[in-house]
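Complex shown without one protein chain; remaining protein chains in place.
Take a look at chain A:
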Amino acid sequence: MREFGYQRVHDVSGAVALRGADPEARYLGGGTNLVDLMKTGVERPAHLIDVRELPLGRIESTPDGGLRVGATVTNSELAAHPEVRRAYPALAQAVLAGASGQLRNMATVGGNLLQRTRCGYFADTTQPCNKRAPGSGCPAIEGEHHNHAILGASAHCVATHPSDMGVALAAFDAVVHYETADGPGELPLAEFYLPVGDTPHLETALPSGALITGITLPPAPVAAVSRYRKVRERASYAFAIGSIAAALDVEDGTVREVRLAFGAVASRPWRARTAEQALTGGPATAAAFAAAADAELAAAEPLPHNGYKVTLMRNLAVAVLTELAEEAAR
C-alpha cells in the first residue's frame, strides 16, 4: 500500500477545502470499500480525509413528508430507522440484503453510493481494465462475465454497480446532495451515475472534489407497499446476481402507480421506466407484469455467459409485483 497522510475533519467546509487542494486525496467514510481497494493497489491515495465525524449522521423528516439522510449515517442505522421501515420498507430491506452486520455497522450512505464495481478484472491490478486503467481494454467481455451487465453496457466496460441500497434509492427518486468549494449542489439519482460509453472510469456526475453530504427521499405514498428481493449465489452475505426494488399501488385491479428498479444488471441502479409506463393504468395481472418486464428487457444485450439474467429479471419482476398486488389488495 502506498503511504498516505491522514486528517480527520469536523466540518464540511474544512473537508471540501482540504480535498480541493489535493487531487490525490480521497474522503474516508466507513472504509469498507476504499481500504480494501487500497490494500490491493486499485486505489492509491496520497491523503485520506476522514469524514466519519462530520455532523452528517442524522435521519430527519422533511417538511414535505420525505426523509433527509445524512451521508455519514451507517447502513445499519438507515435500515433500523422506524420511519425508513414504515415509509420505504424496500429501502430497509435493500440495505439489510447487503454485506454483513459488521460491514453495515461501518459503511456509510455516502460511501455506498460511491462504492466501486466488484468486477474481478477491476480488482486485479495485473489485468487490463478500462475503468481502472483507461484505454487498457476490457477482458470481461471475452472472459469471466457471468455476473456482468445486460443493460446499458458498452464495448469498453460491462461491469455492474454492486449497491443494493442504490436500487431502492433509484426506485424512490432519491436526490443526492453534495458540497464543493463553490457551494452546495444536488443531483437526482437518475442523473448521478454517468452512462458508460467510452469513459467507464468516469462514474458519477459529481463535480471534482465534491463531498456527498446526504440524500433526500421525496414523499412517496406508493413506497409504503414496496419490496426488495435479491438473488445471489448463496443464501446470505454475497453480492446480487439480480435484484429488484418495486412499489405498487393498485385500485380495483388497475395499476395506479408503480416503481421498479433492477440491480446487478447495469453500471448503475437501473430504473425500469419502460416497464413502469407499460403498467401504469393497466391491469395488475401476472400477464401484464410479464409483458412489462419483457418490454424493459427488450433492450438487454446479454453476453455469452450472462443471458440467464434476462430470464431471472423477468421472473423476479413478475414474482415481486404479484406479491405486492396481493399485499395491496389486503
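Here is the rule we use: a contact is a pair of C-beta atoms (placed from the backbone, for glycine too) under 8 Å apart; a residue touches a chain by one contact, two chains touch by 3 or more; residues count from 1.
Quick note on the criterion: contacts and distances are computed from a predicted model.
UniProt records the chain missing from this view under the protein name "(2Fe-2S)-binding protein", selected from "(2Fe-2S)-binding protein", "ATP synthase subunit a", "NADH dehydrogenase subunit L" or "ABC transporter permease".
Screening A:Asp36, A:Asp124, A:Glu257 or A:Asp294 for touch with the missing chain picks out A:Asp36.
The hidden chain makes contact, of the residues A:Gln102, A:Ser136 or A:Thr254, with A:Gln102. Hidden from this view is one chain, which touches chain A at 1, 3-8, 28, 31-32, 35-36, 38-39, 46-48, 50, 52, 76, 79-80, 82, 85-86, 89, 92-93, 96-97, 99-103, 105-106, 230, 235-237.
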